[in-house]
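Report on the structure given below.
All protein chains but one are shown at their positions in the complex.
Right, subunit A next:
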Amino acid sequence: MRDQTFAPTRILIYLVVSLIAAAWLAPLVVVVLNSLRTNEEIAQASMIGWPKHWAWSNYAAAWSGFCVAETCAGIRPYMLNSALVTIPATIFSTMLGAIAGYAVSLWRFRGDSWIYGIVTLGLFLPQQMRLLPWTIVLRDIGLINTLTGLVLIHTIQGLSFTTLFCRNYYVAIPHELIRAARIDGAGFFRIFWRIILPLSAPILIVTVIWQFTHIWNEFLYGVTFTSGQQQPVTAALIALSAAVADIPQHGVQSAAVIIAALPTLLIYLLGGRYFVRGLTAGAVK
C-alpha cells in the first residue's frame, strides 16, 4: 500500500530536482560551448548551440590576443593583477584575523568586546560609505591606481570577516588549555604557535577560501581605484564588453569569462565543503 503511493512521488521529486539542476547548469554549459565556437558561427545562429568546429583558438585569443582600448594582451595581465591582489590580501587578512580572533576570544583585554563589535560592523557597512574616504586616503599615500592599494583595502576590510570567523571558532577552545600553558610560562605568541595554530586548520581553510573568492570576485573597488593596465580581471571583463559592444566577439568573450571564473570555480570544486561552511558561518553572525 505504502510503496504504491511512494514510487510516483519519488519519481516526481527526482524529475523536479533534475529539471531545476539542469536550469542551474545551463548558463555554465552555454558559455563553455560558446567558448569553443567561432565568433562567426555564434553570430549566424545564437548563443545557444553545439560547436560545429571546435574553436580552441578562442582560448589563446582570450588569454593573450584580444584588444581592450589600445593594448592587445588579452586577459592575461588582468588575471595576473587579480592574483597579485588576491593572494597577498588573502594571506594578510587571514593571518591578522587569526591573531585578532585569538586575542579577543582567549586573552580578553580591556575594551575587547567594544573593538570586536565595531570591527564586525564592517560586515554590514555598504562599500559605498567608504569609497570617497578610500579614494582620498589612497591618493594621499600615493597608492591610487596601484595593486598595493587594493591589497591594503582588502586586507583591512577583510579583517571584519576573518576576525569573526576565527573568533567564533576559538571561543570553543577550552580556556583551561590556555590557562595551563600560561602557568607553564608560555606567552601570547608561543601559545598561538604551539596550541592554537595546530588546532586551526579547518577554520583557516574556510577563511582562506572565503577571502580568496570574495577578493577575486570583487568589482567595485577594482573599477574605482584602478584603471587601464592596473585593473583586476572583473573590471577588465566589463571594459572588454564595452570595447567590443559594436562587433561582439562572443566566442572569445566566452573564453575570457571562463578563464576569469576558473580560479574560484576550481577552489569551489576542491573545497566545496569549506566554502559552504564559510557561507553559513558568515550568515549566522
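Methods note: a contact is a pair of C-beta atoms (placed from the backbone, for glycine too) under 8 Å apart; a residue touches a chain by one contact, two chains touch by 3 or more; residues count from 1.
We adopt the following convention: contacts and distances are computed from a predicted model.
The subunit not displayed here is recorded in UniProt as "ABC transporter permease", chosen from "NADH dehydrogenase subunit M", "ATP-binding cassette domain-containing protein", "ABC transporter permease" or "Planctomycete cytochrome C". Per the touch definition above, the residue from A:T163, A:S200 or A:T226 contacting the chain not shown is A:T163. Residue-wise, the contact with the chain that is not shown comes from A:L125, picked out of A:L125, A:I141 or A:L199.
If you put the missing chain back, the residues of subunit A touching it would be 10, 13-14, 16-17, 20-21, 23-25, 27-28, 30-31, 34, 42-43, 45-49, 96-97, 99-100, 103-104, 107-110, 115-116, 118-119, 121-122, 124-134, 136, 156-157, 159-160, 163, 182, 187-189, 213, 216-220, 224, 234-235, 237-238, 241, 248, 250, 253, 257, 260-261, 264-265, 267-269, 272, 275-276, 279-280, 283-284.
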